[in-house]
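Working notes, beginning with the structure itself.
In this view, the complex is presented without one of its protein chains, the others remaining in place.
Labels A and B are assigned to the chains in the order they are written; within every chain, residues are numbered from 1.
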Amino acid sequence: MDKLTLANSVFATYAIAAAIMILKAISMSWLTVLRMMQEKGGFRAPEDLRKTPLNPVPDPKQLAPNERVERIRRIQLNDLENLPFFLVAGLLFVMTDPSLTLARWMLYGYVVSRLLHFGAYFTAQTHEVRATFWTIGSLILIYMTCHVLVVALVR
Amino acid sequence: MDKLTLANSVFATYAIAAAIMILKAISMSWLTVLRMMQEKGGFRAPEDLRKTPLNPVPDPKQLAPNERVERIRRIQLNDLENLPFFLVAGLLFVMTDPSLTLARWMLYGYVVSRLLHFGAYFTAQTHEVRATFWTIGSLILIYMTCHVLVVALVR
Partner (left out) sequence: MDKLTLANSVFATYAIAAAIMILKAISMSWLTVLRMMQEKGGFRAPEDLRKTPLNPVPDPKQLAPNERVERIRRIQLNDLENLPFFLVAGLLFVMTDPSLTLARWMLYGYVVSRLLHFGAYFTAQTHEVRATFWTIGSLILIYMTCHVLVVALVR
C-alpha cells in the first residue's frame, strides 16, 4: 500500500500533527500582531512610525523593544528552530512504516510537548519547566530522525 | 492516480509555487550579502573585521546595525516565519485532492501575496500596505492547513 496517502492511518496521524503545529506557528505571528496593537509598540520597521488609521499618534518609543511583544517573538523563534525540522522528520518517519501506536506516541507526543512548552513560556514559568517540555519534544525529534537515518542506511 | 507526481497538475502547481518561494527565500540571503557589500557594514561576526581582500579597510563600526541591511534581514525573518509552513501545508493540501482551480488560486495566490509583501517592505511602504499583503498570505495558509486538518480527521 502507498504510505503517503490519507488512507494510511500513520500518514493521517502525521497530517493531523503537522496541521496543528503549522496552525500553532502561524498563531505566533497573529499573537505578535495582537500584542503590538495592545501595547501600541514593539514595532521594528521605521516606516511603522508614520501616522495611519492603525497608528494615529506615532511616537519614536514605539520602535523600542517591548517585553510583552518580545516574549511572543522568542516563542516564535523557538518554533522556527524546531517545527520545520519536525515537519520533515515526521514525514520521513512515516515512510519508514512505523506501527500506528508508535507513530501516535511520537507525533502526538511532540504536539503535546510543544503546546505545553508554549504554555510554560507564555506564562513565564521557571526555566526548568519550559526546558523540560522543550527537551521532551527535542528527544522525540532526535529519535524519529535517527530512526529514518538507520532505516535509510541499512535498507 | 498517484497524487505526488509531476504528472498530476495539482502537484505540478505546488512544485512551481514551492520552487518560486524557495528561490525567493534564498534571494534574501544574497540580497543581504549585496547590501553588506554596498554599505561595507552591517556585519555580525567579530571575525569579519579582519583585513581581507573583500574588506581591505576594517572598522569596528562595520559591526553596528545598518538600516539598509537590517531591512533585508527583517524581510528574511518574515520569510522564515511563513515560507517553511507554506511549503509543508501546500504539499499536504495537494494530498487532499483539491480541484486544480482551487489549488491554483491558493498556491499562486500565496506566491503573489508574498511577492507583493516583499515589494511593499523593500520600498518601505506604509505599514497598512505591507500588512494587507501579509494577511492575504496568512489567511491562505490558514485555509489550506484547516482543510488538511478536517480532511485528515473526518476521513
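One rule holds for everything that comes next: a residue touches a chain if its C-beta (ideal position, glycine included) is under 8 Å from a C-beta of that chain, and two chains touch if they have at least 3 such contacts.
Since the structure is predicted, the reported quantities are computational estimates derived from the model, not experimental observations.
From the set B:Ile16, B:Leu102 or B:Cys146, the residue in touch with the chain omitted from the display is B:Ile16, counting the whole complex. By the touch rule set out above, subunit A reaches the unshown chain at residues 2-4, 67, 71, 74, 80-82, 84-85, 88-89, 92, 95-96, 121, 124-128, 130-131, 138, 141-142, 145-146, 148-149, 151-153, 155. Contact between subunit B and the absent chain runs through residues 2, 4-7, 12, 15-16, 18-20, 22-23, 25-26, 28-30, 44-48, 50, 52-55, 76, 80, 83-84, 87-88, 91.
Heads up, the rule we're going with is that only the chains that are shown with their structure count from here on.
Between subunit A and subunit B the centroid-to-centroid distance comes to 17 Å (mean Cα coordinates, whole Å).
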